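The complex appears here without one of its protein chains, the remainder shown in place.
Lettered A and B in written order, each chain numbered from 1.
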Amino acid sequence: MTYSAHFRIWRGSAAGGSLQDFDVDVSEGEVVLDIVHRIQATQAPDLAVRWNCKAGKCGSCSAEVNGRPRLMCMTRMSVFTEDEAVTVTPLRAFPVLRDLVTDVSFNYTKAREVPSFAPPEGLAPGEFRMQQVDVDRSQEFRKCIECFLCQNVCHVIRDHEDNKPAFAGPRFFARLAELEMHPLDTVDRRKRSQEQHGIGMCNITKCCSEVCPEGIKITDNAIIPMKERVADRKYDPVRWLGARIGRRGDGGAEV
Amino acid sequence: MGEHERHVYDVVVIGAGGAGLRAAIEARQRGMRTAVICKSLFGKAHTVMAEGGIAAAMANVNSHDDWQVHFRDTMRGGKFLNSWRMAQLHAQEAPQRVWELEAWGALFDRTPDGRISQRNFGGHEYPRLAHVGDRTGLELIRTLQQRIVALQQEDFRQHGDYEARLRVFAECTITELLKDGPRVAGAFGYWRESGRFVVFEAPAVILATGGIGKSYKVTSNSWEYTGDGHALALLAGGSLVNMEFVQFHPTGMVWPPSVKGILVTESVRGDGGVLRNSEGKRFMFDYVPDVFRAKYAETEEEADRWYADPDSNRRPPELLPRDEVARAINSEVKEGRGSPHGGVLLDVSSRLPADVIRRKLPSMYHQFKELADVDITAEPMEVGPTCHYVMGGVEVDPDTEGAVGVPGLFAAGEVAGGMHGSNRLGGNSLSDLLVFGRRAGLAAAAWVESLAGDSPAVAADDVTAAERTALAPFRDGTADNPYAVHQELQQTMNDLVGIIRRAGEMEEALDRLERLRKRAAEVAVEGHRQFNPGWHLALDLRNMLLVSECVARAALQREESRGGHTREDFPKASAQWRRWNLVCRLDATGQVSVDRKPLASMPPELLGLFERKELASYLAEDELAGLPEQPTGGGPR
Partner (left out) sequence: MSSVTSAPGRAEVEARTLRSDRWWVSPAVTFGVLFLFVVYATWRAFEDRHYFAEPYLSPFYSPCLATSCAPGSSDFGAAAGDWWRLSPALLILVFPLGFRLTCYYYRKAYYRAFWLSPPACAVAEPHRRYSGETRFPLVLQNAHRYFFYAALVFNVILTWDAILGFRNEDGEWGHMGLGTVVLLANAALLTVYTLSCHSCRHVVGGRLKHFSRHPVRYRLWTYVSRLNARHMLFAWLSLFSVAIADLYVRLLATDMFSDPRFF
């Protein structure tokens, strides 16, 4: 049941680094993170790796396995053939700290830029009433475990470091959509979505949805609906005209 | 010491799980400059692993529920060893804490009339757990995280700095508490990233570091659970209570080996899943203890009717408190009726339609599919007990969570002891975090205000000593590697101080722990200080060993079986032992000592919530004799 696998793991820091080779035993049912831990315990005790729950729930062990952004704890060794070399690198869109650990502070900065949930004034805790159908959509986005794989794979920043200041990334488009669709939220974030969070930078090539370990349909259910809401506000001449004449409000979201 | 990075705060919270974040929010809302320190990234704490829900008697689904019923369930679950005051505060305040989350943006599953839906759980008389599918912990942590961000945004508007009054120090580990005389003065730690040291000066420190599961081999806990807060409190002169009570969750995954221990939520049973042995028998019917017999179904037919009509049927025995179920599974396996990989079968596939399973238990479906190639809508899961939670913890004042004996030190959440007695009910943990996290934040703020500027000071020598201790593992030589010592510790605790305990084995465990402590003091690590997991583990070993010794010593001393402590040589609960807490301290020489301390007695109005007959199964003769002849009955229904 046990075989020896060939691993190539990126080791180094911002100053430089390279792929290093390891031959390591693999047993039935193991995942990539198990193997990285085995290398750590037997061959490279100072191999840096970030992890936590090892059950796909915390989103800490994000890395790139054979070039694909993945959670190491949810990547089973059985998806590789026994003679296939397994290459593990840190996330490539963020600065590396050491080995497989990257500096993901970009995401925490962006999180702060999204205006928080704002319930109606005077609605006391305990008085909230919401229907399940009205919270379903936002609940999908709240499944997000913040592994930041979507942020990492998004070419807008992965391939263009200079876009980082102007682009919030898929994770925070989902957050914006979550709040916009929250039945009791009172803030209109559509203008910001375009002007501060850069939703127009997204060209809906869907890699965020492809890598999401929670299966959140980020593009179809968050980004495109947000783009449409922005269009409601800004690119809809019928609504624009209505607003001018003063009959249909400001193109505001329908309740 | 001048060269270390230093920060001055009013309140420092160690730990960024549910309790830590809730405490920090409260302290900041009371105007305190607050720091939150966490070993992981912000928002990754172990709380995300909680699946089932938050227990709070909101009575949204069954209007009979109220705090008294919740209190009663909690005391029963803890086998009457709980701090009654904590259990009372918890039951009273939990609903407010849940509603508050909703006002901060949490989206719980709803009832048809738009309120927060509540689900059944082991030991809870009514559907009581507010939940979001089976990822409630994630919802809780994300909501608190976003509340922190909201407060930071408020500060940004006022001061132009997000971190003006509330800052999160992520990937930072605290290794020592610093004191000024008896009072807490701050904390010393290192950045995991750089290995650089950092000193926090603060008159109030709140421990919210969670549990100790990483001392066990099979555990549902993450690497963070190394008993840091427990050990820090001990080293600072505090005490731990109830450390012998370790909860083994009855249902952890057992196969494949690499995922052994990962939690299978109790909701599987709450929503209809049943336990069977290799003969296909629902064995839990054979394991209903006398004290619970009146509340649980005797036939499969009645148990099955309960899901649809809980008012006129009794609940299935699969929903007994966790300790009972864990012991039952242990016995079945031991008697040769286990599943192929040494567990039992948990089956929901024959009980619910596939789409309902996928909707109600999405992450369980996902977890088994991805990690074990098992489709839980078509076949049963293999499950077995896994170390899940420690009931014991820092001895605190029930109202303020102030650590006994260390002014300025507070503890909330799993790291605090008392609330759950000898066994915690599912769902009571998340509510515990919120209720006592808030109370700790409140009390810490009050403490800081009461000082009126007379702040304790950090002594330079203490910082130098802390630094020396932290650097010790970078020694030359061919000493042990920390991974080997850790593995042996886990094996020792698992084998010798596990679910079923025997005096001889625990004595052997203490011997081994003694040897491991010596080896741990000599471990050597390679490389440098930047993100070096070997070094981090070497430092964590001290904490795990201290805490493990407390568990083993207390377990050896308590000669009865109760909740999360089962002695093969003393299989029955003893009413005399119920009157005692075991309190663990460090003496002047650094040795662990365990002493008895009488348990606070419950006031008559709370005793009146129980029938005398039930009390008789917990209390000693002389305690019963002191009660009024006709207690006020079974409490409000």
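Note that a residue touches a chain if its C-beta (ideal position, glycine included) is under 8 Å from a C-beta of that chain, and two chains touch if they have at least 3 such contacts.
All figures in this text were calculated on a predicted structure; none of them were measured in a lab.
Put simply, the missing chain touches A once the whole complex is considered. Residue A:A231 is the one among A:V24, A:L123 or A:A231 that touches the chain not shown.
Across A:K57, A:R76, A:R142 or A:R158, the residue that sits in touch with the chain not pictured is A:R158. Listed by residue number, the positions of chain A touching the unshown chain are 10, 12, 14, 16-18, 64, 66-69, 84, 87, 89-90, 92-96, 102-103, 131, 133-134, 153, 155-156, 158-163, 180-181, 183, 198, 200-207, 210-211, 220, 224-225, 227-232, 234-236, 253-255.
Following the convention adopted for this analysis, only the chains that are shown with their structure count from here on.
Averaging Cα coordinates per chain places chain A and chain B 29 Å apart. Within the complex, the chain B residues that touch chain A are 40-44, 46, 48-49, 95-96, 99-100, 102-105, 107, 109-110, 112-115, 132-133, 135, 138-139, 142, 146-147, 149-150, 152-153, 156, 162, 193, 222-224, 255-259, 262-263, 363, 366-367, 370-372, 481-483, 525-528, 530-535. Across the complex, chain A meets chain B through its residues 13, 27-31, 34, 40-41, 45-60, 74, 76, 97-99, 101, 103-104, 108, 111-112, 115-117, 119, 123-126, 128-132, 135, 138-139, 142-146, 179, 182.
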